[in-house]
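As you look at this complex, bear in mind that one protein chain is not there, while each of the others sits in place.
Moving on to chain A:
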Amino acid sequence: MAGGPPKALPSTGPHSLRDMPHPLAGSSSEEAVGGDSTPSPDLLMARSFGDKDLILPNGGTPAGTSSPASSSSLLNRLQLDDDIDGETRDLFVIVDDPKKHVCTMETYITYRITTKSTRVEFDLPEYSVRRRYQDFDWLRSKLEESQPTHLIPPLPEKFVVKGVVDRFSEEFVETRRKALDKFLKRITDHPVLSFNEHFNIFLTAKDLNAYKKQGIALLTRMGESVKHVTGGYKLRTRPLEFAAIGDYLDTFALKLGTIDRIAQRIIKEEIEYLVELREYGPVYSTWSTLEGELAEPLEGVSACIGNCSTALEELTDDMTEDFLPVLREYILYSDSMKSVLKKRDQVQAEYEAKLEAVALRKEDRPKVPADVEKCQDRMECFNADLKADMERWQNNKRQDFRQLLMGMADKNIQYYEKCLMAWESIIPLLQEKQEAK
């Protein structure tokens, strides 16, 4: 883990809270940073308000620091394009090599996680650990806890109906591996989440279980503060932009659900079609045994139909393994995003309620009480984080779906090409003139 204050890295990352200007300190915030309004690395790092380099048992922060929710820094955050492209990437994670472990109490699969990084947060340039699904699940909960203002990527479904799906079949394991790999890659690509302490430990610790048992609260300040937001406040109106996001997510999830159903139905119909084809082809074979001159042509047709059947089976397998899981992941994703939106609403509700309470008290104070200030910070950070994450999410979603749908089209093209080849190849056979008797 990192020692002292981090260097100014070209990519975004956390920075010591000490350097954060106070949002309400007025113009001094600019001064503190050097007065320029162009996004400096420091401010860039200021985005993820909560991340800390040091483990502080009580989650407190050094005095004198607070959230950088000044308007300029907010603006900077929003202008920032956080898409890290390949050239600036300094963290690579791969999930592969699933292995089955048979123990007395249970059988389970572990996956190898290989990490390569030049970041200072990592003591070594390379790590290789093995993790199982529950470890991923642990990581995700920890991320949700510690980064409540961010959108945490989804995991593949936890529960599988035993007996219906074979948890240890090659196809299932491969599908899951791909999803877990995607999960880690999404975190890796996130400018804030990728620096999360738990994530680091997940990637590097030799004995994760021991670490889990320690139960050390690595809660960030934000995490801690959001955690304490009481749910008792009701938000009157969601601000327009978040309402729009909420509506979007609702419709989006709905449409994906429909697409999932359609895709499943198509696969079902294709499988039934396949069943009939498997009976159809051999009948030509049977017929060929009755014939003389027609025997070869009929046998040829039978073989051809057999080839098409195989191609169809490959198509349905691909769609089941590659297409459906990604759809479902995105539905899970949007569900978790809606929870984050709700949390945001709570934060805003609390702030507004407290603000109102102050106003009602009619006390003549020029200064806003500290706890109301804190609420405002929270809310503004949350809003900023969420908006930035939404934008990133939208971009990634677009790429993901472009790839997914193009992949679906590709698989269908390949299926038809295989069938085309089969049928074209028997035309000469059918046209062959029998040798004169």
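Just so it is clear, a residue touches a chain if its C-beta (ideal position, glycine included) is under 8 Å from a C-beta of that chain, and two chains touch if they have at least 3 such contacts; residues count from 1.
Everything below uses one rule, namely that contacts and distances are computed from a predicted model.
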Name per UniProt, for the chain absent here [options: "CCT-beta", "Sorting nexin-4", "Embigin" or "Protein YIPF"]: "Sorting nexin-4"
Residue, one of A:Ala179, A:Leu208 or A:Val301, that touches the chain absent here: A:Val301
Among A:Ile94, A:Val173, A:Ala205 or A:Ile259, the residue in touch with the chain that has been omitted: A:Ile259
In chain A, positions touching the absent partner: 248, 251-252, 255, 258-259, 262, 265-266, 269-270, 272-273, 275-277, 279-280, 283-284, 286-287, 290, 293-294, 297-298, 301, 304, 398, 401-402, 405-406, 409-410, 412-413, 415-417, 419-420, 423-424, 426-427, 430-431, 434
